[in-house]
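Shown below is the structure under consideration.
Heads up, one of the protein chains got dropped from this complex, but the rest are sitting where they should.
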Amino acid sequence: MSVAVETKKLTMIQGINDALSTALNEDERTLILGEDVGVNGGVFRATEGLQEKYGSGRVIDTPLAESGIMGTSIGLAANGFRPIAEMQFLGFVYPAFNQIMTHATRLRQRTLGRYTSPLVIRAPYGAGVRAPEIHSDSVEALFTHMPGIKVVVPSNAYDAKGLLLESIADPDPVIFLEPMRCYRSSKTEVPEEKYKIELGKAATLKEGEDVSIFTWGAMTIETMKAVEQLEAEKEISCEVIDLRTLYPLDRDAIAASVQKTTRAVVVQEAPLTGGVSSEVLSVIQDTSFLYLRSPVKQVGGLDVPVPVYSLENEYLPSVDKIKYAVEQTVSF
Amino acid sequence: MSVAVETKKLTMIQGINDALSTALNEDERTLILGEDVGVNGGVFRATEGLQEKYGSGRVIDTPLAESGIMGTSIGLAANGFRPIAEMQFLGFVYPAFNQIMTHATRLRQRTLGRYTSPLVIRAPYGAGVRAPEIHSDSVEALFTHMPGIKVVVPSNAYDAKGLLLESIADPDPVIFLEPMRCYRSSKTEVPEEKYKIELGKAATLKEGEDVSIFTWGAMTIETMKAVEQLEAEKEISCEVIDLRTLYPLDRDAIAASVQKTTRAVVVQEAPLTGGVSSEVLSVIQDTSFLYLRSPVKQVGGLDVPVPVYSLENEYLPSVDKIKYAVEQTVSF
Amino acid sequence: MINDFPMQQLIDQDGNVLDHERMQEISIEKVKDMYYFMHRARLLDKKCVNLQRQGRIGTYVQYEGQEGAQVGSALALEEGDWMFPTYRDHAATLTYGQTMKNLLLNWRGRIEGGIAPEGIHIFPPAVPIASQLPQAAGAALAEKKKGTDRVSLVYFGDGATSEGDFHEGLNFASVFQTPTVFFNQNNGYAISVPVEKQMNSETIAQKGLGYDMNCLRIDGNDVIGVYCAVKDAVHKARSGAGPTLIEAVTWRYGAHTTADDPSKYRDQSESEVRRQTTDPLLRVEKYLKAQDAWQEQWKQEIEAQIESEIETALEEMESYPEPEMNQLFDYVFETPTWTIQQQIDEHLAVKGGKTS
Partner (left out) sequence: MINDFPMQQLIDQDGNVLDHERMQEISIEKVKDMYYFMHRARLLDKKCVNLQRQGRIGTYVQYEGQEGAQVGSALALEEGDWMFPTYRDHAATLTYGQTMKNLLLNWRGRIEGGIAPEGIHIFPPAVPIASQLPQAAGAALAEKKKGTDRVSLVYFGDGATSEGDFHEGLNFASVFQTPTVFFNQNNGYAISVPVEKQMNSETIAQKGLGYDMNCLRIDGNDVIGVYCAVKDAVHKARSGAGPTLIEAVTWRYGAHTTADDPSKYRDQSESEVRRQTTDPLLRVEKYLKAQDAWQEQWKQEIEAQIESEIETALEEMESYPEPEMNQLFDYVFETPTWTIQQQIDEHLAVKGGKTS
């Protein structure tokens, strides 16, 4: 049996807009709050047209105060709504850190389930789009270490729509990080209808035999480029896995891939030390120690503040660095 | 040649007070800012007697606002002073996160050295003292992943004094985390005179042959207990290393120990996922892959919010859990 | 500025009525109720200080002296309203329906201690100072969106006014005109820091001016005055006239918590003087006496009743089953992640003595 599904080719930002509209349409409790999300439709147009369609009572321009946005969202969530709070850029989530860390993530436990915070925090993030200072931080690791919140990072329109709808439906807080470089870098076929993608499940972007490369978000772009060259130039067969959810990681997918290829490289954009890549290493160590033929190499941003844009290409993991790491791993 | 050094037996909190007094006495630019640090001498008495001695212009009771404390300290540091900002508990550092993450740690880079923030953030931290909610968080990993700040954790009076004096002298931001359980858990001989301990250097608490255990802060207490039992009951010879500085880690000490014992366990108090222990694993993987006979085991707190005190012993890594992990590692 | 914000009273500290018209609304029975709730709270507080000394509960946060502010405000709420307390507001939560048993459990470090009986909307006491303010604005905004006339009432101290969240909470509430009452208890101190070092302004009430918010300053030890002021603010909120900031001036007699030594930073004899002069219970007693409505026997009756209530609660607390481990795991997410599940398994493996 085959079912005809209507699809359209969308950029990731369109996929996100589609998911938001779907959620607003389907459930009256869904609200969007943030800076410039209303009339302006968001600085990246993620919420374009939504206030017009669903009203300023549901797509709400807030004052410029991230802690206020989060605190208000927690109150709304505990009292029956499903807020989607936008942080205009992830680099501006820090003022809201206290609300997220001590309240959003803890309310269910603090009340043994009486109150919950079914909310989503959306934030554009990452470097590589020549944005001003502080606009380019990739601090997903701050949230993977925070008990009580799930961390999701899509890399394309299809995943973005499905993962965002699942995040909104999730009964607990989810932080949904949107790599700015992926917003318009490609288009994918996206079903017009509603669908969800389970959180905690990685996607295999490419199968391979010699080495597993784990990555997510914008680094999928660099990684796929590196892999293309590696396969052509060096005949190294690479498996590429887009982790998609960073907490909880897809332990089974990581283990299965490493156990097949016996080698692994992790590519992250964030500063190397203390990043999510070290956690992927933990999972590999735990599940696949005896399979490993060489040390897991981590490729990451430098342990320096994300610089202003003239230096961002030097900061970011490059195709060459990924190739270098993969070659080192394979030839170890 | 031998030099007679006057020492006194101090608790860790006394060692800290001694270091603060030394720094205030020696350098006029040193200031202390925080909630209740003045007249009250701090809720743990870390600053006891200091306002009396050095005046309310140098030991300053601030309004109750952590972001204000940090922001003001940054302005003072950039303009010639050496502020030591106290966060009353580490669980209350979150409102100051933005100032630390986007300013204190970046000022030197943003100005190519024109302005700097030679400041120290002190904070009591960790569970196990039956403190109220949110008072017991151990979130050192949030800072080890933050480029531009060093992370120091003493476990006894001698280290505390030497490390704190070095942190104050450091030309860049240091976050100095004081495990509350160590404040009065033991006394050590502390020289009366000034001395410093280099940051980034671990201390070997005990030499051993079969397995290296890396830990820091209050977990040194649990670990030493576990080791005593393991050696007595199971004849497992354990090397115990107190990392003392979590950023930068003591790579050489970690490598040397693992290469000697060929096995490693990391014990941290923080929730397991995304903690500093994964970073220790990274260093081991990078430096000592071929030496390892078994996967590095990590023992940590649970991936749950630090609970209120009736449950904190269930939350914290226990002596039994450490023993279990060491045995698993040795018998792998 | 302080002249613009006189400390409003209905009853002065000698029990004299200052606003006869307003007092028409307040029956003697109502006043006796207030006294009852204050007395109940105070006896519990005294008991808790003793329990802490005996090591039967952990570090305890006293509120003695603040019963007028807390009880008066709590009584102005109705069913379905939302209360956002701090760690010090147990007189308020107790009055609004939290059980004594749970309050005691709270000081035993039990999660149950922060949960009110089904149907009573009390958030668990906020520990990170001022963080509850934007949340209270959010909960009230939810009611407004649902089209009810329910309100939220949020407690916070003088020290809390320095936090960014105080400002953001008031701003959001005023911008969205949420039905929220911001109820400040200015007890003069944030741990050791007197209000004069906390702020440069002479009143907290005036901080409402920056938001064009209704704001006033009242005597927090005048329970009837507190009740009326909060009632008015609640009424405004219900009828769509937006939030109000109330500064209730009060005093804690004791230490910040049982872990604190107030003699380090203030002369405790001031508390002794206040007990004789501005005490909220004493004031009602004087008022009732002046109205010829005070019966010593009644007082003894309610006291006996409260004491037996406390004893019962204490027994319940002390015989309460030990916490289940699953409280740690089962409420982080609706469904535990594999990371947590793996940790449970290992935890149980170690506990069960299975060490390999």
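Just so it is clear, A, B and C label the chains in written order, and each chain counts residues from 1 on its own.
Here is the rule we use: a residue touches a chain if its C-beta (ideal position, glycine included) is under 8 Å from a C-beta of that chain, and two chains touch if they have at least 3 such contacts.
The shown structure was predicted, so the numbers you read here are calculated from the model rather than taken from an experiment.
Remark: the absent chain touches shown chains A, B, C in the intact complex. Only one of the listed residues, C:P6, C:G80, C:G210 or C:G240, touches the absent chain: C:G210.
From the options C:D165, C:D222 or C:D330, the residue with contact to the unseen chain in the full assembly is C:D165. One of A:A46, A:V59, A:I84 or A:I134 touches the chain omitted from the figure, and that residue is A:I134. Across the entire complex, the residue among B:T11, B:T102, B:S155 or B:T273 in touch with the chain not shown is B:T102.
Think of the hidden chain as still there; on chain B it touches residues 57, 62-63, 65, 67-68, 70-81, 95, 98-99, 102-103, 108-116, 147-148, 150, 171-172, 200, 247-249, 251.
For chain C, the residues touching the chain absent from view are 1, 162-168, 171, 174-175, 177, 197-202, 206-213, 242. Residues 35-36, 38-41, 43, 61, 63-65, 67-68, 91-92, 94-95, 130-135, 272-273, 302-305, 307-312, 314-315, 318, 320-321, 323-324, 327-328, 331 of chain A touch the missing chain (whole complex, contact as defined above).
Rule of thumb we're sticking to: only the chains that are shown with their structure count from here on.
Ranking all chains by how far their C-alpha centres lie from the centre of chain B, first place goes to C. Here the spacing of chain A and chain C, counted between their Cα centres, is 41 Å.
Shared contact sites, meaning residues of chain C that touch two or more other chains, fall at 111, 127-128, 164-165, 327, 332, 337, 339.
The set of chain A residues that touch two or more partner chains comprises 67, 95, 98, 102, 109-110, 147-148, 247.
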